[in-house]
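Moving on to chain A:
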Amino acid sequence: MTEQTHFVEIRHAQKSFGTLEVLKDISLNVERGQIVGIIGSSGSGKSTLLRAINDLDPLTGGEIWLDGVQVNKTLPHRQYEKHINEVRQHVGMVFQHFNLFPHMTARENVTMAPKMLKGLSQADADRLAEEQLDKVGMLERIDYYPSQLSGGQKQRVAIARALAMKPKLMLFDEATSALDPELVEEVNLVMKKLAEEHMTMIIVTHEMDFAASVCDRVLFMDKGVVVEEGPPSVLFKNPTQDRTREFLRKHIEGAS
Partner candidate 1 sequence: MDIELMLKVYPFFLEAAWVTILLSVLTAILGLICGTLGAAARLSRFAVLRFLGAAYVSVFRGTPALIQLFILYFGGPQIGIQLDAFEAGVIGLGINAGAYMTETIRGAIIAIDKGQREAARTLGLSSWQATYKVILPQAARLMVRPLGVNLNMLIKATALVAAIAVVELTYTAQRYIGSTYKPFEMFLLAGILYMIIIYVTGRGVAWLDRKVQIT
Partner candidate 2 sequence: MGLDFSIIPKYMDIILLGVAWTIGITVAAALLSFVGGIIFAVIALYAPWLIRQPFRLIEWVFMGTPLLLQLFLIYFGLVQIGIDLPAFVAGIIGLGLHFAVYNSELIQTAILAVDKGQMEAARTLGLSRTQALRKVVIPQAVRAVIPPIGNNMIALLKDSALVSVIGVSELTLSAQRVIGKTYRPFEFYILAAAFYYVINLCMEWVQRKIERRISVSR
């Protein structure tokens, strides 16, 4: 196998459900500190690709490499479980529907995994929770349960939960799609802050303005392939492909 030279390297990713091919030979490299946006209509495969990076939706072909380690390597079940749990500790993920644990307070949501997997003491865990929740502006609600928070607040806690594992890479799967319009901005602000800190991020989104302002590179996916990619200034202003133009036109019309 060739040596890995990029921070995240997706080589010939292929995924099918039965006869339906949702990812068709996708290759993609992401460098450390880069922020990559993925846009495309629903069913384009963008979420599937994102979820393949930490093996939530395993690929049926191709390889995923992260910082010198192959994520989806072939191992006996038990060893593979150990390996993937190790990998996932370094990859934060934020979901469309937050997936906060409803039976835990914000603090417990943030500290559960570090305590369990890194053996943090209660005192250290508390400090960590305060630090991370402060970062997303949720320190005041540290002992609230998710049912007592708004959607935007839940998503900010979910981001803090992912950050508490000190990930090398953050994956955002339509993090603001389930939010009421007036709550989107507070989550975007947190993500922008992360961008300023040079966190490596891959962001699946349907918000073109946000992608344009934050991402270094944007990919447009359609029907399981990357149709076009480039810096936002080029992709949004002067797309070369008809399909991209079509998508952007519809999307901007829909938005205005």
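Quick note on the criterion: a residue touches a chain if its C-beta (ideal position, glycine included) is under 8 Å from a C-beta of that chain, and two chains touch if they have at least 3 such contacts; residues count from 1.
Basis for inclusion: all candidates are chains of the complex that A comes from, given by their letters.
In this text the structure is predicted, and so the values were computed from the model without any measurement.
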item: Chain touching chain A (counting every copy) in this complex, out of 1 or 2; value: 2
item: Parts of chain A lying in touch with candidate 2, wherever the complex brings them together; value: 54, 56, 81, 85-89, 91-93, 95, 97, 99-104, 112-113, 116-117, 145, 147-148, 158, 161-162, 165
